[in-house]
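To start, the structure under review is shown below, and the notes come after it.
Apart from one protein chain that is not included, each protein chain of the complex appears where it belongs.
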Amino acid sequence: MHAVMNLTFTEEEDAFRQEVRAWMQEAMPEGLRRAAQGAGGLNFEESVEWHKLLYAKGWIAPHWPKELGGTGWDATRRFIFNEELEMVGALRISVLGLSMVGPLIMQFGTEAQKQRFLPKILRGEEFWCQGYSEPNAGSDLASLRMTAEDAGDHFIVNGQKTWTSWAQNADWIFCLVRTDPAAAKKQNGITFLLVDLKTPGVDVKPMLTLGHAPAFCDTFFDNVKVPKENIVGGLNQGWTVAKALLGHERTLLALIGPSRHVLHKLKHIASTKTVNRRPMLEDPKWRAKIARLEMRFRAHLMVSYRALSDQQKGKMPGPEASILKLVGTKLIQELTELAMEVMGENSLTWYNEGVCAPIEESIGPYFCYERSATIYGGSNEIQRNVIAKMILQLPSR
Amino acid sequence: MHAVMNLTFTEEEDAFRQEVRAWMQEAMPEGLRRAAQGAGGLNFEESVEWHKLLYAKGWIAPHWPKELGGTGWDATRRFIFNEELEMVGALRISVLGLSMVGPLIMQFGTEAQKQRFLPKILRGEEFWCQGYSEPNAGSDLASLRMTAEDAGDHFIVNGQKTWTSWAQNADWIFCLVRTDPAAAKKQNGITFLLVDLKTPGVDVKPMLTLGHAPAFCDTFFDNVKVPKENIVGGLNQGWTVAKALLGHERTLLALIGPSRHVLHKLKHIASTKTVNRRPMLEDPKWRAKIARLEMRFRAHLMVSYRALSDQQKGKMPGPEASILKLVGTKLIQELTELAMEVMGENSLTWYNEGVCAPIEESIGPYFCYERSATIYGGSNEIQRNVIAKMILQLPSR
Amino acid sequence: MDFELDQEQQMLAKTVSDFAKNESPVERFRKLRDDGTGYDPAVWRKMGELGWLGVPFVESVGGFGGSFIECAIVLENLATTLVPEPYLASVVLGGMTLARAGNATQHESYLTPMIEGESTLALAYSEAQSRYDVSAIETTATPDGSGYRLLGEKVWVLNGHRADHLIVSAKASGGVTLFVVPREAEGVNVTVAKTIDGQEAAFIKLDNVAVADDARLGEEGSGAVVLDRTMDYAAAAAVAEGVGIATTMLQMTVDYLGTREQFGVKIGSFQALQHRAVDMYAESELLRSISMASMVRADEEDPRTRRGDISAAKYQLATGGIWVAQQSLQLHGGIGVTDEHDIGLYFKRMYALNALFGDQEHHVARFASEPSSF
Partner (left out) sequence: MDFELDQEQQMLAKTVSDFAKNESPVERFRKLRDDGTGYDPAVWRKMGELGWLGVPFVESVGGFGGSFIECAIVLENLATTLVPEPYLASVVLGGMTLARAGNATQHESYLTPMIEGESTLALAYSEAQSRYDVSAIETTATPDGSGYRLLGEKVWVLNGHRADHLIVSAKASGGVTLFVVPREAEGVNVTVAKTIDGQEAAFIKLDNVAVADDARLGEEGSGAVVLDRTMDYAAAAAVAEGVGIATTMLQMTVDYLGTREQFGVKIGSFQALQHRAVDMYAESELLRSISMASMVRADEEDPRTRRGDISAAKYQLATGGIWVAQQSLQLHGGIGVTDEHDIGLYFKRMYALNALFGDQEHHVARFASEPSSF
């Protein structure tokens, strides 16, 4: 007998990581790099610039099939690539096209839809946003009310979507709309529909977030005419389409890259600030506080690796992958929280680049941004409801 | 303007505390003192001995009316006395007579019942236990099933009570029994009944607890004949009687005395154990861990004092008194937990008096005992349900 | 033992609370934040007329001879709608320091006008390296003729960009010493920095600022003790504000839980959220209770009886208070993380209060080092 279990990356995988890291260091312009490390991360224009550089390298869509522009990497390389990308500066708006609507169009779309939409997503020529939530349909998404009325070859769409992140910069929105108000179950009668944001009657109102980045919008639809060819996955099949996304790349939800990024930042801040005339990073008390979170990060990382190990073998991850979002979002909040604590009075700073704390210490807006991590994409309360039912099979009332 | 708010005890009150403390130090025999500080607290015989000493001094029932054997102290003096008592060695079984059935007999009992029962409770000649819970009626007490069938001048009682703490030593049990199975609401049709444990058909089965003290029992009733004169508060009025107890001396639930006792013990242990060749109590890391709990204790103490300040003025405590049990039971668990942590490997010890750790460090059984603090008397989950509804007035489903 | 406010205190609380609700609702804070005005000197003057700025000061300087309890009452109630006038900065930091350190002439020149609402003060005590230690400063006061020259940099001076007078700490040959400096004095260079809570503070460079001898507050070397005392007042003040913030956030959250519907029911009927709300209630009542202790203790001369409850209170703000803020935000779901909704404004103010006047570790270490606690 001897151990086969192996928790490390292979030499080839490590070399791949080095290659990715080296390219990113070289290819990312200094301005982008600084912006990515700053308070708010990349803004839209910067994100587009970075998208195009990655596209030019052929690395924009590692998880797409090779023939559609993907890289052909296995799950482990995709994981590594993603972690490295998130360390230097994650794309934000691109994800909605590349990881959300893109894969759904591949799975459920018509040939015409694939040819029309996918290349532009890939090249960064069209950006997308998501129209799921409504003011009275948040956690209870199935209660959505936005209507798409049959008008022959097109629909007339009316209603309001909320939390349509980046809608102010997007070209298209993918929506869930109610096409059969009479359906017995409210999950039925919903259709997945693509809408061009330039269509008359669409009105996008950006909102400031807690962290003051204008990431959210309310999007209003007033008698908007949408051709029926924009249905994806068939009339009244929207719930099935939307659910299909849940299985994709669960390890992304673990926020491994962002957590490692904050951990580095945290240590950097602790190495520059002093307490009793020595760097906080050398003070046992503060080291211990950081160590506790780093140890938790390691445990969380191992859950991710277990999922990755399954994916790499082409298997579905085990049930433990269901906790990745729950644990990862809590962890990144604790990390940003500790970074604020290490900063002491400097945690007061708010977009004062150059005035007081150096840009690397300007964690406040990012700290605020991550408060939404436990809310978006199914709040942690909803996650617990689902895990209780699906994984632990606890009784319903 | 000048401040009237005053958070300290008066000089007279401080002097009273000193008097109580001095008497207890003198009056409590060394054997009892050591037993009270030991792993399991006072056993039955020791508790009776201590009861009788307090009775002889006239201090056994400070909260009883003076004419029935009370001390005539105000709320603040009762609070102080109780804290001091819990610091040196709390009575356990006596409380069931003195603080539970005694006050209920005073409020709801007949003159005959008062004369029959109260003096013996006071003198420590009869001890009581509580028969509320049943195997299928714990948190949901109103579902109790033990029946008392009308047989003319007496009832025939059948069923099982569980968690009848100290029943193996008690003389009497006060029970909630179902006298009207047909009542529309299950809270109705319940009667508060006193049963002599020596009656034929009563069978008491002690159970070991987690901490191995035989504190719990199952008590079985097989056609037990109970005279109707043992009803307290009227037929089918049991729910009202039982509920009346909820208002009594809420500050007792805060576990101020026990917490202070454990805090002292914790510091004592930390002063005797060393880490890196100096007492743990001098190590900043361990001092900080203790300090955190002591600061929390102070905040909790202030909530208790607010309630006490109201009681002293003869007012009902404010709604904040509802959190006393929730916070106090959690805190005492954290304190015993930290004491275990400070002990290191010595926390392994289990009733080995004299073998390894000195008796003052033998916290294991007490640590185990306090695990039930968040369960008994309405689990903390039930407490939260009640506060959500009664205090925060959150909606029901 | 008596935890009740007396009648005058109850009336003060009601007056301030009514003012906050009616004359300075949160929209006012938001508007002054967004247009960059910060706060309104006319409202400050009104607070002076109402007597709020003088509650903790003796009658001889124009105060009302109250205690710090009255200060705390004003702060808690102003916090309920985030009233932006610089009460903490000017009355507590500046005023309490000046009251203890200054002489009668200095009180008349700087404290009395502030109490009347005619001017505001700021305390410039913190430096980049100080981390809550008021003595760990590098600003120097060098003798120059009959006065001094001040050289150094101060950070995060609350109200430092608007105050009429700054109280500045500097090392003279006798030790840490306090000086009054007009904000507009030659060599005082002020940079405004935005703070996370939608307010502003100043970074102040003192470039050989000339001050006369009568600008010195007390003897050389007397500054550290005074500042130490002020920090206790300030910590107790932050906690009092924190009580206002926490109870407001809790109430907003309970209201939201009782209104918002999902899955066909009020979300406040979900047991997991109910239990969370109960724990928030517990933390906020613990904060209120220990805040009472800290506001009473703040006036104690003896540090051994003063410090314990103040540190315990600031610790409860850092733990329970912050937790209430986090959970309030979480339970508001998506709207909680927009700038449009007020809950986030309170959330960020709680973090600012947490970062000021000693963080959690500072107060744990201080409490743990007091022999009287152990």
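Letters A, B and C name the chains as they come in the text, with residue numbers starting at 1 for each one.
Simple rule for what comes next: contacts are C-beta pairs under 8 Å (C-beta built on N, C-alpha and C of every residue); 3 or more make two chains touch, one makes a residue touch a chain.
Everything numeric here is computed off the predicted structure, so don't read it as measured data.
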### Message
So there's a chain missing from this view; which of the remaining chains does it actually touch?
### Response
A, B, C
### Message
Please identify which residue in B:G138, B:G201, B:P227 or B:P284 touches the non-displayed chain.
### Response
B:G138
### Message
From the list A:V88, A:L255 or A:V303, pick the residue that touches the absent chain.
### Response
A:V303
### Task
Decide which residue listed in B:N82, B:Q113 or B:T162 touches the omitted chain of the complex.
B:T162
## Note on the structure
Omitted-chain footprint on subunit B covers residues 133, 136, 138-140, 143, 162-163, 207-210, 212, 216, 273-275, 277, 285-286, 340-341, 343-352, 355-356, 364, 368, 371-372, 374-376, 379-381, 384
### Query
Residue-wise, where is subunit A in contact with the chain that is not depicted?
1-10, 13, 76, 267, 281, 284, 287-288, 290-292, 294-296, 298-300, 302-303, 305-306, 308-310, 312-313, 320, 323, 326-327, 381, 383-385, 387-389, 391-397
### Task
Mind listing the subunit C residues that contact the chain we can't see here?
270-272, 274-275
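Here is the rule we go by: only the chains that are shown with their structure count from here on.
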### Query
Looking at CA centres, what chain is most distant from subunit B?
A
### Message
Can you identify the chain nearest the overall CA centroid, using each chain's own CA centroid?
### Response
C
### Task
Could you please state the distance in Å, as a whole number, between where the Cα atoms of subunit B are centred and where those of subunit C are centred?
42
### Query
If you average the CA atoms of subunit A and of subunit C, how far apart do the two points sit, in angstrom?
38
### Task
For subunit A, jot down the residues that touch at least 2 other chains.
285
#### Entry: Numbers and ranges of subunit C residues touching at least 2 other chains
none
